[in-house]
Every structure is written in structure tokens, then in C-alpha cells.
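A single protein chain has been removed from this complex, and every other one stays in its place.
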């Protein structure tokens, strides 16, 4: 169960997802994959490529375009003793199945007095950047992090993608794995073996001394670019990738801020009402006396995601926005 | 359009809702009411009582149990030129129609480049306290406040209920009116006339000098009780009822905190990931140097709403919790 | 099959139906007396459906129930003690007091929960059937749902998937003519929900839901069909609820006439069953009375159990959220 480092190769994020799914299918005999176009087509982003061939039609299912049905398939089959992997092609489609996610999947165990468990892994694809416009580009993790009974992870690197998928599938609770479509080609080292990234443990991606950046999902990569810029200004930023949003690793974040005295939260989701607010609230609750400046937030502006690349590139937070926010916060 | 004070009578919240709906029906010829059991039964909480009788079956419609269809009815008819009032019996049922709410209703105007408008008013009933358990007791405003294109109001008094419903219906955007089932019998003065509470304007319910409580929805009433307790300890709390959550009246809140130097945010929703985080983030962004203590939050614990009254009463935040949180924050 | 119903089965069904009736009458009274909190949706009048279906199922088979769920649980073997305790919100209840009437469940009896969401059951039942087929465990899942629920998108999606994958599931529509206070004619343009079956590639069957034997026969076929791998069935049972939508007396609304209620009460499923038992000399009047008497005692014992049970400990509030 330790974070393994055996035989790492360089793989893109998309293949790391596939390896994660494959590892689960190998180690969990009651795991299967179900979703729209996951079997024959291997998923619209190809991250189930080869899964049907290897595991056969008894374990990999194309479903109708019925998101509520798909989640119900997960909930019912989990209650019946399976460990389903269900696919929600785009995170935006959560709207079509929020009842099943929020009122059934998240609550069933509690409502039944703990007398059932639902080991469901849901993979879904979030984020903008491909000119897919308002209904195929959202980051809606704020909806699901607010729902007791669910766990939520957001892998940013190939290594984390594989390890978090395996951890999600080993967990006895419903876990939603929020993937990012602009990260599919990002490369990184991935061990061949099965390994898990413990749920609920943040990752200090880049240690630093006088500034904390908490960056979720793909924004972690932007934060690293920003940190290079900031370094030139004497800002030695520590970058924390929460990896799991629910349960959230408050301790790692707070510890960092107690050291650095300043924090910036970055997510791709709309800033207003986003998960960043929760992180800000927690930091100032736990580290108020250590703060030298208000905690800043970077997120998308208050509009749906625009189609035009000219607007979309302004819409999505990036390294420049992070640097600008940090400079403003630091009075630089 | 001013806040009227003509001929006020004392009315319960439930009747103020009815009067608000009635006023809209009288002043907006293309308004109609549609929802589950709103016509024949007058709504399961009776707040459409008499509406069918007065306006007839051409303007008041029972619908099938089809929440996505109901919101679609609102969206399509608004696009066709009506000003629908649609009813979402319990806020928990948003799960059944989040696609229609989030991907269609909220975004249509933007996606169409501003070339349509959707003057839809949706009434829905939130909150716990009636032993209706996990699927009929939620406060899910965090989901909808994070969605550009929607407005969200949360009336706490009879006066506000009527005035906010009228304002919502006069607005050319989709506005979700989040009502509270435990407030139905709460009484207050309500003018006979039609009047509106401006959207986006918070209400200083109780002025105070050295402590700010921002209390949403029914929690405003608990905050008032708490303030009486706190007064005994020398805490002179200013209570702010945001009334509108989206757009949020940051200025009123920040101004108060600049004066009082301490703030507590209260909502009935689950604390983790709730709207309170947004308010905390905004306050500390705008009034950091004025803060003498971390901003505190009171909200529901991290679990679904339990059925048993023994647990439910522990679950719902109340005046005692507010006092306790304030005392802790103030070191009293 | 219709000729082969045994006396034991008749007795069994009767007992289940009487248990539902007496449980519900008392539960309704306790709710209206303020002893049971929240909202109870009672099953009185519809007992033949749960009774006629459930005799075909083992404890291993699953069901999904509805907001009107006590009858399903009782017919599938639910114990009064833990049921009343749950309705009373006590820690000894089936859900430790966390679920209440609308979420009452018992995984050991294969009951995947009552559901506060209309249309909440179909996707879960379909999923359970999918799981059963995957696990090759020979179990069948039965989904109870109302005429009102048949208009939810969730039903459509689940039914389509069940038909597509030929799942071992039976969709039992309890068509009582109303969704809350809205008559069927005001919520759908069809009279027979079974008309929807063809659109999912499954047979649609209509039976008299007041006649337990009719239900028994049709359900037997549907369950056999499911278990033998031939796929789902939509079984519509025409029935009626004798009490109001919530509780016994309800809100005093006039969405249905007294005559209509009385007309249906003439076909009270328990009355019909007892006439048959007497006529076919399966049970004597005394024996029938004994069933009622024993059940009444069990109801009283259940109430006592519930009332003497402790409320859940405060510490349990945030337990059971995660495994």
C-alpha cells in the first residue's frame, strides 16, 4: 500500500489513467467498467483504450446515454456486491445525475444506519481549454465536495492519476476522480506496479519558505510556472497540490502557511462560491495569527465558459494570473 | 419600486409567499404557476392556496413528477415570452434537474451571446427540522450560487418573502427563491401593496458595534436569539441578513466588519464547502487589517441530515451553537 | 401456474397482507398522535401488491421500495420491532434512527431502501440486477414504483437499460391512480403505465392489484422470466390507497370523492383474500381471526419495543457517513 517507485517509465496522463483502471481490473475481481462509449471506443479521450480487449465484454460495458441510469448502475451493483468503475464522460454531465450522486450514492450508507457500503469509483473529465464551450468545460468540484458521504480526488500528474484511481477503487466509499482534459498529454514517471496515493494526503509539489500556493488540478502546473517567475522576485513559493479535496488535508496546508505567512488558492472553477472559499476559511481559522496578508484566490471569472478561444484563454486562470495575484497580495 | 410600508398587517411567512405569488400574477399578465401539486392542492405547504381559484386553470398548472421537465417548461416558455413561476417542491429535488438549472437555465443567455432573456422565478423549500430525513431537508444554495447566470435569494421574514418574490419575478433573469419550511409559521408585518426588496441588497437586521454576524435564511432568527445572549456578555452584535446570495452584497458586510472587527457566518447548510466559505474569503480579502480574530463559521456537521429528532436537533445549527462559536472566537 | 396456487401460499400471502394492514393502521395513528415524527406514507389498500409479489422472492433477492415503503419491507420479512423503532427514531431501528420511514431498509432481507425520491428506486434496482447478472448469483431485483414515478426520467433510463442488458429485474408499478393529490389523468396522457413497456423491449402486463392471487400469478411469471435470463417485465398493478397521501386523514383535500374511496374499499384486498380463504376452506373464520389477533399483539409489542428503546447517542450523529 506504500507509494511505490518500482520501474517507473515516462507516460502521459492519459495512459496513466488507463494503467490505473487496468490495475483495478486486475486486482478487483468484481470490478467492471461502465459508461458511454467506454468499451468499443475506449472512451472519447481514449483512456480506456485496450480495456475491452483485455477484459472482455463481461467486464466492460457501453451504456446508453443515460447519466442517471449509469450512476444508478453503480449504486445498485455496488449494493449487490460489485466494485464498479463508472464513467461520467464530462463533469458537466453531473447535472444529469445529481440526484443519483447526491441523494442516493452519497447518502445511502448513512440513511441505512451504516448497514451498507458502496465501493464505487467514478471517473469524470473536467476543465476548459479545448473550445468546447459552456457545457463541456466546467469544474464543478464545489458541488460534490459539499456532500457528506463522497470522497473527491483530483489528480494532476500521471503518477497521481494512476495511484489515486487505484486508491479510489480500493476504498469502500464512493470516490469521484476528477480528471482534466488539458492534462491528457502531460508526461511524468509512472511505476509499472500497482500502487496507491493515500486518499486525504496533500502533496508538497515544490517546497518553499515564504509563500504558500494551494493549487488544485491542472492549476498545479500553472502554479509551478508562476513560482519560477515569483522566484525572480525573491518569493520562494511552496506549492501544495491537495490531490484529495474530500477529505481535505487541512494540516499540510495550515502547516505551510504557519511557515510562510501568506497563501494563495488557485482553482480553475469559477472563483465565486468555489472550493477556494473553504480553503481560505480553514486557513484563517487555523493560522490567523500567522497571516501577514489576506489570503488571495485565483479562479475563473463569473461567467459560463466562453467558446471563442480568444475569450476562453482569458477565462482560464494561468501562471500570469497567479503571478499577478501574488504580486498584488505582496505589494510587489 | 421602493420598499413600501403601506397598510402592513401581521401575516405568517406562508401567507406572505402566497401574497407575493398573487401580486406577481396580478401584475404580470404572462406569469403562470407550474409545479407538482401547486394547483389542486395549493402546494404541499399550502403557499399557493387560493391561487388556482383566483387565476384559474389557464394560469396554474399541476405538473407530472418530472423535475427536469418542470424546469424545462420554465426555460422554454420564458424563451417563448412568458414569465413563469415554477415550483421545486423541495430544494433536495434540484438533483433531479440540475442539468436544466445549471446547463440550460443559467447559461442560455450567455451561450446565445445575450440574445435571449429568461425571466424565470423558481420557488423551492429548503431546510431541516421536520424529521423529513436526508432527502427532504437539505440546504443546497452552495450549488446554485456558484453558477453564473442565476440569482439566488433567501427570504427570512414574511416581509422579505413577499418583496423578494415580487422582485424576483420582475427581474429579467432566472431567480431561485430559497424558502424555509420551518419558517412557515413565523409572523411579521406585510404591506398589502405590491412592493419589492431590491435584489442584491443585504439587510442589517440588528445594528451593533463590536461583532458582526452574517446569518443566512432561517439562521437569522437564531442569530437574533444568540445576540440577546451575547449582549449579556457585552457583545453588541450587528446581524446582517444577506437576503440575496447572488449577487452578494459584499459592501454591507465588509463595512460592518470594518466597524466591528470580528465576524461570524452562519448557515444551515453543511459547513464544509458551504456558502460561508465564500463570505469568509471576501471579508478577509476586503477587511483583513480590521480583523481582530479569525472569522468563525457555524454550519451543519459533515453528515447527511438524520431522521431521528434526537439527532436532527443536534444537527441543525441554533442560537446555542452561535453563542458557543462567538464565545470561543472571542475567548469568553 | 394459475391453477397451482397452494393453500400454504394463500395463507402466506394473507398473513403478509394482514401484517401490513395492522402495522400501517397503528403507525398512522401514532403519527397523527404525534408519537412518530416526520411524514408517513401508508400502504393500506395496496397490500395485495406487496403480498402477491414478495412470496416469490427469497431473502437473497433484492427490492427497491418507495416513500410508501413499509408494506414492502413487511411483506419481505421486516420485523415490527425494528421497524417501529426506526419510525420512532430510536437507535434500535433498522437504520439506527437515521433513516426513518422514507429510508427504512434492511440489507439482510435484500431491501435496498425505501426512498424519499420519487423515481429513486428504478436506477438502483436496475443496478442491483446488473450486479446480480455480473456476479451470476441468480438473484432477482424487484423495483416497486408508483404511477407518478413513471413520469420521472430516472424510470425511463433504468427501464431502457434493463431491457437492453436483459437484466433480472421486475418493475412493479403500483398504479393507485394518484401522485400525491394529482389524479393520473392530470399527470400522464395514458391510462396504462404498462403501455410504456414496449418502448423498452419488455413485456407489459396489467393485473388487478386488489387481487393478491392475480398479482401472485403475474409476478410469478415475471420473476421466473427474470431469473431464467429472459429479461425484465413491467407489471402494472391497478390499486388504490385507502388513506391519504400522507398519514391517515391527510390534508382534507377534495382531490377524490368519498364515493370513489368507498367503491374501492368494496374491493379491499384483504377482504377479497379472506372471502377466498373461507370459500375455498383454506382457513376458517377463527383461524383468520387468529392471524389478526397474533399480528395485533405483535404490533403492540413492536410499539412497546420502540417506545422503550433509547434515542440514538449524540455521538452517532456523524457516524456511518463513511465506511
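For reference, chains read A, B and C in written order, and residue numbers begin at 1 within each chain.
In this section, a residue touches a chain if its C-beta (ideal position, glycine included) is under 8 Å from a C-beta of that chain, and two chains touch if they have at least 3 such contacts.
For clarity, every value in this text was computed on a predicted model and none was experimentally measured.
In the whole complex the chain that is left out makes contact with A, B, C. Within the full complex, the residue among C:198, C:271 or C:290 touching the omitted chain is C:198. When the missing chain is restored to the complex, the residue among A:36, A:255 or A:278 that touches it is A:36. One of B:12, B:64 or B:163 touches the chain omitted from the figure, and that residue is B:64.
In the full complex, chain B touches the omitted chain through residues 30, 32, 34, 58, 61, 63-64, 66-69, 71-82, 84, 99-100, 103-104, 108-119, 148-149, 151, 172-173. Considering the complete assembly, chain C touches the hidden chain via residues 151-157, 160, 163-164, 166, 186-190, 195-196, 198-202, 231. Mapped onto chain A, the footprint of the missing chain covers residues 36-37, 40-41, 44, 62-69, 92-93, 95-96, 130-136, 301-304, 306-311, 314-315.
FYI, only the chains that are shown with their structure count from here on.
Distance from the centre of chain A peaks at C, each centre being the average of the chain's Cα atoms.
In whole angstrom, the spacing between the mean C-alpha positions of chain A and chain C is 40. Chain A and chain B have Cα centroids separated by 30 Å. With touch defined as above, residues shared between interfaces to two or more other chains in chain C number as follows: 95, 97-99, 103, 115-117, 120, 153-154, 320-321.
Shared interface positions of chain B, i.e. residues touching 2 or more other chains, are given as 92-93, 95-96, 133-135, 302-304, 306-307.
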